[in-house]
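With one protein chain held back, the other chains of the complex are shown just where they sit.
Let's look at chain A:
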Amino acid sequence: MIDRRKFLGTVALGTASAAFLAACGQSSSPAQTGSAEKPVTLNYSWWGNDDRAERTRKAIALFESKNPDIKVAGNFTDFGGYWPKRATEAAGGGLPDVMQFDLSYLRDYGQRNQLLDLGTVKINTDAFDKSLLPSGQIRGKTYGIPTSTNTFAVYYDPAKLASLGIAEPDGTWNYKEFNAFLAEVGAKGNGTLFGSSDYTGVWWMFNIWLRQNNIQAFTEDGKLGFSKDDLKKWWNLTADLRGTGAIISEERVTQLLPKSPFASNSTVAEVNWDNFMAGYLSDSGAKELKLVPVPSDDPDNLGLFLKPTMLMSASAKTKYKDQAGRFIDFMVNDPEVGQIFKTSRGLPASKTQRDGTTFEGTDKLVVDYGASVEKYLKDAPEPPIVGFGTLEASFKRVASDVNYGKLTVDGAVDTWFKEAEDLIKQNA
């Protein structure tokens, strides 16, 4: 492992010195600016699926045509593989110039001085909702600009429901009713079609449930804000559904990876962020998918909030700060970029971009959903703690062990709490 780290370090050093030598060679023009004849190349890394790959390719082409002095070399993986790669690069000092970033990892990198303070470059944030920008800021420095916002929802496939003869849900439901809905799908699905994957394994759904019960997930000083009993209650919500057709078996979920069961047409419903619509449609090939609010036992408090879907960040060590700033500004503000991505990144955060985008068909569904739950939206939760990405992953893993029958709910709660407390102590 260390070999690789050193190796990357060496490679980075080699590349850097090569670039340095190259820069020395052309003493007539400064190294930091490109021209149409000699454009500088920005490395841009992002996560996503094929759908986003195509949209990103178009956006980059557009940027390059408008900025002939900059070339953008894109590079993408899925979300899971994205972070180990960035960690390796960060250790070697070679983070890409510009990166797509997630709230879960912003502290890990920002607090450790790996990211460029975007306050030092020219990015226009006039068109942003002022309550949204702090989510990309840590200790007064801006490490990420939100591209867009999303909120949580229950997805369902109306065609599949119709084929089972089940009425479409209207989204005013409590957990008991939601479970009953999944159970009905399971009963009629006959072992080929299932309700959904176990929604209690999704961290953000748990977070929303906590908010519905007026519990904070994390305290101000970065500790857990909920108790073992809370988590026990949560994981027991689907205790009766596990092993039935209401919840797709973990064996199948694993087989279908990296696609989710919903995206591979194995389930009728799934809880997720509302910007997954485009990805789900392209992965599943379904004609139409619909969105309804998450269940809540308190009809006045759905626990929902707007979260930055993703942020644009730059490496603290980039040699092309201004160009990185221009690219980020373009990606978050340009109306044509909005037209390219539609709602696949969520609703554009910049009003300029939002107003310049026409939403039709399924994209309109996403926008309408956002509007329909607007009155329930509360402040976004505190920026997650350092190491949150690890916690989120272990939450999913431990919940999946419960579905495999390898752990009881009580055992799972103990396991997760031990890991979480260990991690919090580690990063304190």
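Keep in mind that, in the parts below, contacts are C-beta pairs under 8 Å (C-beta built on N, C-alpha and C of every residue); 3 or more make two chains touch, one makes a residue touch a chain; residues count from 1.
As a convention for this text, contacts and distances are computed from a predicted model.
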item	value
Absent chain [UniProt protein name; select from "NADH dehydrogenase subunit L", "TonB-linked SusC/RagA family outer membrane protein", "Sugar ABC transporter permease" or "Alpha-D-ribose 1-methylphosphonate 5-phosphate C-P-lyase PhnJ"]	"Sugar ABC transporter permease"
Residue of A:Thr88, A:Asn174 or A:Thr244 touching the missing chain in the full complex	A:Thr88
Touch with the omitted chain, as defined above, among A:Ala162, A:Leu257 or A:Ala371	A:Leu257
Chain A residues that touch the omitted chain in the full complex	1-3, 5-7, 10, 80-81, 83-84, 87-88, 90-91, 108-109, 112-114, 249-255, 257-258, 387, 389-390, 393, 397, 400-401, 404, 406, 415, 423, 426-427
